[in-house]
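Here the complex is missing one protein chain, while the rest keep their positions.
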Amino acid sequence: MPTVSMTVNGKAVSADVEARTLLVHYIRDHIGLTGTHVGCDTSQCGACVVHVNGKSVKSCSTLAVQAEGADVATIEGLANGEELHPMQAAFKENHGLQCGFCTPGMVMSAVDLANNMKNLDEATIREQLDGNICRCTGYHNIVKSIKDGAERMGG
Amino acid sequence: MYGFDYHRPGSVADATSALGGADDGKYLAGGQTLLATMKQRLAAPSDLVDLGGIADLKGISVSGGTVTIGATTTHAEVAASADVQGAIPSLAALAGDIGDRQVRNAGTIGGSLANNDPAADYPAAILALGATVTTNKREIAADDFIKGLFETALEEDEIITSVSFPAPTSGAYMKFKQPASRFALVGVYVAKTADGVRVAVTGATSHAHRGPRLEAALNENFSASAVDGVEIPVDHMNVDIHAGAEYRANLVKVMAKRAVEACG
Partner (left out) sequence: MSETGIGAAVRRKEDQRFLTGNGNYTDDINVFGQTYAAFVRSPHAHAKINGINTSAAAAADGVVAVLTGEELAADGVGPLICGWNIAGKNGVEAHNSPVHHALAMGKVNYVGDHVALVVAETQGQADSAAEMVEVDYEELPAVVGTGSALNHTTTIHEEAPANMCYDWEIGDSAATDAAFASAAHVTTVEVVNNRLIPNAMEPRACLAQYNQGTGDWTLHVTSQNPHVHRLVMSAFNGVAPEHKLRVIAPDVGGGFGSKIFIYAEEVVCTWATRKVGRPIKWTAKRSESFLSDAHGRDHVSKAELALDADGKFLALRVNTKANLGAYLSTFASAVPTYMYATLLAGTYTTPAIYCDVQGVFTNTAPVDAYRGAGRPEATYLLERTVETAAREMNIDPAEIRRRNFIQPDAFPYQTPVVHQYDIGDYGASLEKACEMADVGGFAARRSDSESRGKRRGLGYSSYIEACGIAPSAAVGALGGGVGLWESADIRFNATGSVTVMTGTHNHGQGHETAFAQVVSDKLGVPIENIEVVEGDTDKGPFGMGTYGSRSIAVGGSAIVKAADKIIEKGKKIAAHCLEAAEDDIEYDGGNFTVAGTDKVMNIAEIAFTAYVPHNYPEGVEPGLHEQAFYDPLNFSFPAGVHICEVEVDPTTGETEIVNYTAVDDFGTIINPMIVEGQVHGGIGQGVGQAMLEGANYDDNGQLVTGSYMDYTMPRADNLPNFNVGTTSTPSPLNPLGVKGAGEAGAIASPPAVINAITDACGGAMIDMPATQEKVWLACQAAE
C-alpha cells in the first residue's frame, strides 16, 4: 500500500492507503476529519468539496495518491478557533443551512467562489453553484449567505 | 472501485512504458470521468498511469494566431487564460462552462478529448475551429480525430500532448444543457475561419460532428435567418428521456442561430 502524505489544514499527515482510496475517504477514515461528506457517487452533489492547493475540487473524484504532497483545506480548518470564518458567519446569519449535510461542501465552494470572483451578483452565484446540491433550503438563503459572506471577505 | 496499481511518471516516455507494462492499464488525466466510472465498478483497469506529474503536458501558448494548449491543462486554466481569452474568446467561454467549478479545476482538455463523450464540449471546439491534436506519435486533424461513440483515432498507448487551435475571425459556442447531468443536450459551435464557416454539433448524435448543411447555408449568408431554411435530419439524433429526435433537431437550429448572433 502506498504511503500518502499531504498537508491538511496546515498539519502534515500521512497514512498507508490502497491506491484506490479516494481523497474523501482518506480525509474521513484515515485523518478522522468527518466534516467532508459523501452525498452521491457521480461527482455531482458537492458535499465533498475541499480545496487542494487553493482550488476547490470534489474529493470524491480525486484519488488520495493524486494529492500526494498537496496542501489540502477542509471545512474543519476554516474557522479560527471558535471564531467563524466570514463565510461561515454569513451562513449562520442568513440561515443558509438546515440539515447541515451539504453545508461543508457548500461553504468550501462559496469560499473558493469569493476568492476567485469579485463583486458577486445573485445570477453569478446561482450559476457558479451548479456543482453543489442542497435539498433543504431552496437555495434562497444560501445565495444570500454567499453574497453576504463574499462582502465580509472584502469582495 | 476495484483495486489497481498506480503510477505517476515524470515523462511521456515513462508513461507509455508504464502502460506497456500493464495488463490492462489506463491513463489518468483529470479523472473526472474515469474515476466516476471506476467508482460505479463499470471499469476495472489493472493499472492507472497518472499523467498529472508530467510538466511538459501543461501550459498554454500563443504563436502566430494559434493557441496551443497542453493536454493536462485544466478547463479552469483555459477559461482564465488571458491568452485564450484574447485569441479565441469563444473557446475560453466554452471551457468556463464545462461541468461545474470543481470539475473545471480538475478536468483536462486532453482527458476530455481522449474520452470523447458524445455530449462533451471540447470535441465540438476542435471540429469547429479546425484544431490539430498532437500526440506523442503524430499530429491528427480534428476531422480525423473523432471516430464514433467514445471512439477516437488514438491508439492504445497514444498520449495527447497538446491541442492547437487556429484563431477564427469570430466564433461562438451555444450549449443547451441536459438538466440533470448538465452535459450538452445539444451544443453548437459556429466559427468564421479563413477557410469559411465551420459548424460543429455535440450532444445531438453518437459523437460530435460537423454540420455541412449549416455550413453551406452560413457560407452563403452568415445570418441567423439563414439557419431557418436548413433542414436538420432527425434520423441519427439521440433519443433519451431528456429529449426526442425532433426536439434535439430543433435545438440544433436554435443553438446555431444563437451562436451566429453571438458571432456578430
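Assorted remarks:
A and B are the chain letters, set down in written order, and residue numbers restart from 1 in every chain.
Note that in this section a contact is a pair of C-beta atoms (placed from the backbone, for glycine too) under 8 Å apart; a residue touches a chain by one contact, two chains touch by 3 or more.
This one's a predicted model, so the numbers in the text were calculated from it and none came from an experiment.
Although it is not drawn here, the omitted chain touches the following shown chains in the complete assembly: A, B. Within the whole complex, the absent chain has one touching residue among B:Ala82, B:Ala180 or B:Ala194, and that is B:Ala180. In the complete complex, the residue from B:Val62, B:Ala93 or B:Ala243 that touches the missing chain is B:Ala243. Residues touching the missing chain, restricted to subunit A, are 18, 20, 28-29, 33-42, 44-45, 47, 74-76, 78-79, 82, 84, 88, 91-93, 95, 97-104, 107, 122, 125-127, 129-130, 132-143 (touch as defined at the top).
Taking the whole complex into account, subunit B touches the unshown chain at residues 1-3, 40-41, 176, 179-181, 241-244, 247, 250-251, 254.
The criterion applied here is as follows: only the chains that are shown with their structure count from here on.
Residues 2, 18-20, 22, 41-44, 46, 49, 55-58, 60-63, 65-66, 68, 109, 112-113, 128, 130-132 of subunit A touch subunit B in their complex.
By the touch criterion stated above, subunit B contacts subunit A in their complex at residues 1-6, 8, 28, 31-32, 35-36, 38-40, 48, 50, 52, 76, 99-103, 105-106, 181-182.
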